[in-house]
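Removed: one protein chain of the complex. Kept in place: all other protein chains.
Chain IDs A, B and C follow the sequence of writing; residue 1 opens each chain.
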Amino acid sequence: MFRVVREPINLQELVTYVTHPSAGAIATFIGTTRNNNEGRKVIALDYEAYPEMAEKELARIGEEAKRNWKIERMAITHRIGPVQITEPSVIIAVSAAHRDDAFQACRFAIEEIKKTVPIWKKEVFEGGEVWIGTQTGQPLAGR
Amino acid sequence: MFRVVREPINLQELVTYVTHPSAGAIATFIGTTRNNNEGRKVIALDYEAYPEMAEKELARIGEEAKRNWKIERMAITHRIGPVQITEPSVIIAVSAAHRDDAFQACRFAIEEIKKTVPIWKKEVFEGGEVWIGTQTGQPLAGR
Amino acid sequence: MKIKVKFFAILRERAGVGEVTKEIPEGSTVADLWQALKNEYPKLAPVDMRLLYAVNRNYVNPDHALKERDEVAFVPPVSGG
Partner (left out) sequence: MKIKVKFFAILRERAGVGEVTKEIPEGSTVADLWQALKNEYPKLAPVDMRLLYAVNRNYVNPDHALKERDEVAFVPPVSGG
């Protein structure tokens, strides 16, 4: 289940989707909007996507995770539009027989999302706004 | 929030508890009952705890995680009594400004739980039951 | 031939449009299309970021040859998550 949505993401829905009788472990990652970034007071993040390609890339990450680790199921939902402080912008859930595979595949997914999936965040901060990752010569801010 | 409970664990409750305006990342781990273990067909796991000490040890793990990583909040709930296939026996949630701290602290917590927290699982399988970890000379089964 | 072009995020703002149909000569590559677009939308010209190129929702190299009705996206540095 790999989706780009405009509405708030339902964590339990993703976890229910990956729940599996052969799985002893589920790892999840939730990215939330933080109230500060590089000294700026953040008001909200506003996400934009190339939705059709983003969902395709998310599914590709799922396939790659399945090849690299022994996992049962993966689900990723990325939200677009404005995401307020403390709200989730992305949730990843992965189930596996053993916890090591679940953790590693989950970590892999978020790292890949930040590298290849056509989604962009504009940071709205006190005093302005900026597309993260496109400041000239500046590396992408970590989260 | 470090608890040992008899009822099903509410994932969203833990995540809501660790949600924090300064956090950009929440990592969770959910341990679920798997339908098989070392070739045995598992029917359910039945957990027993020394509840007062277990909660104290869980809180100690939280303190140690706070010293080792830059995290905002941690919550751990371990369920005792019978836990059916696919049901969570333990849920850990950790929030942090950055994802690396959240992942590492979450992983640390589950490893520590399996080492030091006075909780025991009896595996009820087709054909018998066994206290995991106490089979003579046998190492503790991984999950 | 007709190509569907998509701009996102900072490029969408610079172009002032999210999607356009562009007529380009047969045999054009993604790099040729990008050059033509920069002539038409001068604000796209500053090369101040690493761009990726997608044709029909797959990443491609700039020398990728285009076909009639391809959907081409110019992808500024992604920052999802």
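As a working rule, a residue touches a chain if its C-beta (ideal position, glycine included) is under 8 Å from a C-beta of that chain, and two chains touch if they have at least 3 such contacts.
Fair warning: this is a prediction, and the values are worked out from it, not measured in the lab.
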item: Neighbouring displayed chains - absent chain, whole complex; value: B
item: Omitted-chain contact residue, chosen from B:V5, B:I43 or B:I132; value: B:I132
item: Absent-chain contact - pick from B:Y47, B:W69, B:F103 or B:F125; value: B:Y47
item: Hidden partner chain, residues of chain B it touches; value: 31, 47-50, 52-54, 56, 78, 89-90, 110, 113-122, 131-134, 136-137, 140, 143
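Please note the rule applied: only the chains that are shown with their structure count from here on.
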item: Central chain of the complex, centres being mean CA coordinates; value: A
item: Chain whose average C-alpha position is farthest from chain C's own; value: B
item: Euclidean distance of C-alpha centroids - chain A vs chain C, Å; value: 25
item: Junction residues of chain A, two or more chains touched; value: 31, 110, 143
item: Chain C, residues touching no fewer than two other chains; value: none
